[in-house]
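The complex appears here without one of its protein chains, the remainder shown in place.
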């Protein structure tokens, strides 16, 4: 499976077909999700209409973590098998994950104002998501700082794998430290404790977010590959031109 | 004069190309104000009271963090020798260089401080005052860090040395800048006076430190 | 085994001869805990409540301050290449090197934290608990700083990058260590549990980070 | 000079050394520097890497040491690279605040080489009088000599040297030749990138050419 995609042509073929499909799925799912969130679900008996922020917030928080897991997974694959596509995927996933993290933070704090009467609270879950944002930023900063592409790839992979600790912290922070924030109620060992009328829009939105992320990842992977190929041909042309020049007896 | 501008522009460019420009200090500042509450605990009264001071302190530290490279790199790669032989004179060059790097990297700090103030539960007006005070403090902080950086250039573990030299010099700036934020918080009319004093310190630093920095550089050429 | 000891001893010696050994971090730590009240203001309740946390935070920062040189120097002068070719294996070497430098420079911090706690008006017993927690935290902090330092070795403005990389990894250590001091202050029986967790994190770091550091070093040799 | 050479103490015997390079291809950025290089060296051999600036001498040495991953091909050592290679890069690997005595004792100890080998080696390289100077107070060429002593003290059979003679004076180059001769006589292998003419008897030369 891995070696199958080490052929750039083959990956390009897959990506070319996947991108429009993912794009359409994203639009459909998000449209359905938004409709369900606003009209297809009742206001909460405690939280009233503000509960609708949940349908934006929870999937964003879930994507922030899922994308980090994907980043770490891709890094692991690159670290062990040196698969260039895995490194490209890691590089591409990081900024997307950071954006979802910011979205989770912003929607969470928008929600916090009506619910807890404050935009921000130094509560374990919220703080650990902020720290997750720092992990993303650190990863991107490290890659940006290393000029050598090979070094950037390897060092980035090492860091991404170490950063997995933070996922554990985000996940369990609410249980470890008594906290204002909701404990998990959807993803639990003993099954969801949330009402079905809320579960449905949530699930559709979550799926929509996932498709959006996948679409973005594939799109950027492909454009990255195209840019690289263009650069390569340009370089070859340049080299050929120089060779022609030097045989005329100009420089060397 | 175009020499000044070109040095300023080059240093700003170097700060961008190698270190990601303002991303580094901004992220460091963000990390510092994120971690502090984890250590101090979430009690809102304590956080709101300590907020402006912590933010001022974190700004000082993020200036210090970049101080080591300010002259240390130039020392290691031989650029300092070349700067000493420029036609424009060392003090002016050092002024342009230090401000160029500092401003290119530190401009987001006031904005982050504003957000941070709000996150710590500091009222809006006081947070604004704090952001303004930081803005006024940055030139002074950067130049003092540059002075220490030049003195310690190329010394092992110069980061620590720089902190030791620069921190005491920065105390007055820190007191006035954090004071502006605090008096803003306490609803006190001294806030504006503190802000004014911070700006005055920055102007003083622009007038005086270039000579100090130039002397420090010369002392390191031997 | 004698190889381990000789690496440890050499790094400790280099830390002394070049950078003044523990003087630097001690002074930085001292400066941080003296400056913080200037920034935060003198209200005793605030200071005593924020004290243990501030001290933990300042310790973290002084570890970060020295992290840049930990692997940066070796990278620049070619020593890292040599270390990669030693007979003892890179992970063990990195462990000995990092702890050698860290312990040689940071041992005074717990004692200063004790004194600082008393100065901030934290009760004696809580101050003692804080000092013990710092002692337990230092190996973990140093090794995590070493990991970040190895990743960012030789990069422009690596100090900032290191802080950004290491700070998130240090969060658990900071929470438990400062938590020990805080619960000590609040007369809480969780203090001992926090202390134990801090020590456990340090042991975990000793077991795991050497492989991370070695991988980081290798990634930078290319 | 040969007197100094005779002074060199018996050091522990070298591990058996042999190097085999098959179909090695290296690139930097997107430029292919070395294509399909084959190379075999046996105990006592010396190889000089020459060629214009930027043709990949440093890159090749780093690949032989295992620091750079080849695009294709393989480098086979007799034994582990980490047990057989003595490395001298463009940088000397000295600490400005460490005296030569301290530094060389450390490296000798790490590699299990007896300490009494240090002084004769420094004498051979004519820097024995500087043994208690911190490396930061040495001139460029003196630092290079100290770094060469460090390589010899590793007791490793395969020496990879990147421009060992760059900052050396004429006498220094002769002493380097003596040192290399001694090492080869013990069954060691030496590969050196150089722009200087180095008269090492029986040394092969690999002249790299500029990439197309």
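When the chains are written out, they are named A, B, C and D in that same order, and each has its own residue count from 1.
Everything that follows uses one rule, which is that contacts are C-beta pairs under 8 Å (C-beta built on N, C-alpha and C of every residue); 3 or more make two chains touch, one makes a residue touch a chain.
Computed from a predicted structure; not experimentally measured.
S.K.: Please identify, in ascending order, the residues of chain D that touch the omitted chain?
M.R.: 28-29, 51-54, 58, 90, 137-142, 144-145, 163, 166-172, 195-196
S.K.: Going by the touch rule given at the top, which residues of chain B touch the chain that is not shown?
M.R.: Spelled out for chain B, the touching residues are 2-3, 6-7, 10, 13-14, 17-18, 73, 76-79, 81-82, 84-89, 221-222.
S.K.: Spell out, residue by residue, where the missing chain touches chain A.
M.R.: Its contact residues with the unshown chain are 147-148, 242, 250-252.
What we mean here is this: only the chains that are shown with their structure count from here on.
S.K.: Average the C-alpha coordinates of each chain, average all protein C-alpha coordinates together, and give the chain whose average is closest to the overall one.
M.R.: C
S.K.: Chain C to chain D: how many Å between their CA centres?
M.R.: Centre separation, chain C to chain D: 37 Å.
S.K.: Using Cα averages as centroids, what's the distance between chain B and chain D in whole Å?
M.R.: Roughly 45 Å separates the two chain centres.
S.K.: So what's the Cα centroid distance for chain A and chain B, whole Å?
M.R.: Here the centre of chain B sits 34 Å away from the centre of chain A.
S.K.: Name the residues of chain A that each touch 2 or more other chains.
M.R.: Chain A, residues with two or more chain partners: 131, 134, 137-138, 141, 145, 150.
S.K.: For chain D, what residues touch not just one other chain but two or more?
M.R.: 69, 96-97
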